[in-house]
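Pasting a structure here, questions to come.
What you see is the complex with one protein chain gone and the rest in place.
Then we have chain A:
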Amino acid sequence: MLGLNKKDTSLLLVVAALTLLAPFILNPFPEGSAMAQFNAGYPDLMQRFVIFGIFAIGFNILFGLTGYLSFGHAAFLGVGSYSAVWIFKLFTYNVLPAIALSVVVAGLFSLLIGFVSLRRSGIYFSILTLAFAQMSFALAYSVLSNPRFNLTNGETGLQVYADDPQWFHRDGLPDLPHLFGLSMRSTYRLDLGAWSFDFNAGYYLCAVVLMVVFYLAIRIFRSPFGMMLRAVKSNQQRMNYTGLNSRPYTLAAFVISGMYAGLAGGLMAAMDPLAGAERMQWTASGEVVLMTILGGTGTLIGPVLGAGFIKYFENIFSKINDNVLHGWFAFLPDGMEDFVVAIIHPFIGKGWHLTLGLLFMLVVIFLPGGLVEGGQRLRNWVRGKPKTENTSGKTEPAE
């Protein structure tokens, strides 16, 4: 189907099913039940799953295929967001031009940064991208927000004000990002007995975009270009002596992944029309690295899983507080209860990063191929096959 082989087609169908049915899948517990706090099927969070999935898919095209570890990809995401909000401010709340511009601007910006950074490889490349991203952050946070030339609105973040021109905005269109009149916030709520499911227009826009860019990523992975990118990772020396110039290949991969990041940034702004500099900070760049490694570097589905995993646990763990814990452990004797809660306390709420760190360490040590490798092992175990060489940390790029 669509020029893909059987395996890739089924992978695409799985992703399509997961994204389209996410409102059901992520809301398995009836509303009002004790388990409802583990539900993740509300629009805001589902949008984040998908948007960070797109971000990570793009990042994986660079890191997974060529092995160049960029620590500055959040800069492209931020640039994408700012571009989109500027479209909202100046022209229209329609999300299509905003998203298109965010991709283009992020592409140009990554061309510039990639051209300079790719003169070095390895750790030097990582540091260069990190430096550029921090410079971009500083520019957005303070330099480009002075009264005479206010491009980013600094600390407050760029947002749409009532006195902005919005030249193509008509009365009757929603006063929020919309797709030809369909507001991104419009949500249809389906109640089935004790359960309720939210179908949000913005989420489904993101989901469709995710499927398209996931499909494109599969094409890239299977193309001669993708093979050349893996050759860059494998042996640049042989590549150069085979008559191939590795620089334009890495630059093309860098720009493509920058455009994916810009797309994610544009979608983020389309869901919520504001853009802040903190989106470009190095922690945000680090997060996408974690997502990719956690899910499975160089695999197709891995980055999407990693993004979902991190965003889900971020949300769930940061919602749990001491009261919730006391509720859970109420069956213990008083002293024990306080003790257990005190032990767990640092890992929840604002301390959820500790939990993330532990999970990340566990995955990297025991599943070097990420969640995808975990899935493969599980499948082999269920089928009763002995361990294969797949467990050596080299994941098959095919999955």
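Just so we're on the same page, contacts are C-beta pairs under 8 Å (C-beta built on N, C-alpha and C of every residue); 3 or more make two chains touch, one makes a residue touch a chain; residues count from 1.
The criterion applied here is as follows: contacts and distances are computed from a predicted model.
Its UniProt record calls the unshown chain "ABC transporter ATP-binding protein", which is the correct pick from "Na(+)-translocating NADH-quinone reductase subunit B", "Exported protein", "Cytochrome bc1 complex cytochrome b subunit" or "ABC transporter ATP-binding protein". Of the candidate positions A:G122, A:P248 or A:P346, contact with the hidden chain is made by A:P248.
The omitted chain makes contact with just one of the residues A:L112, A:M227, A:L358 or A:L378: A:M227. Touching residues on chain A toward the chain that is not drawn are 3-5, 219-220, 222-228, 230-231, 233-235, 237-245, 248-249, 252, 394.
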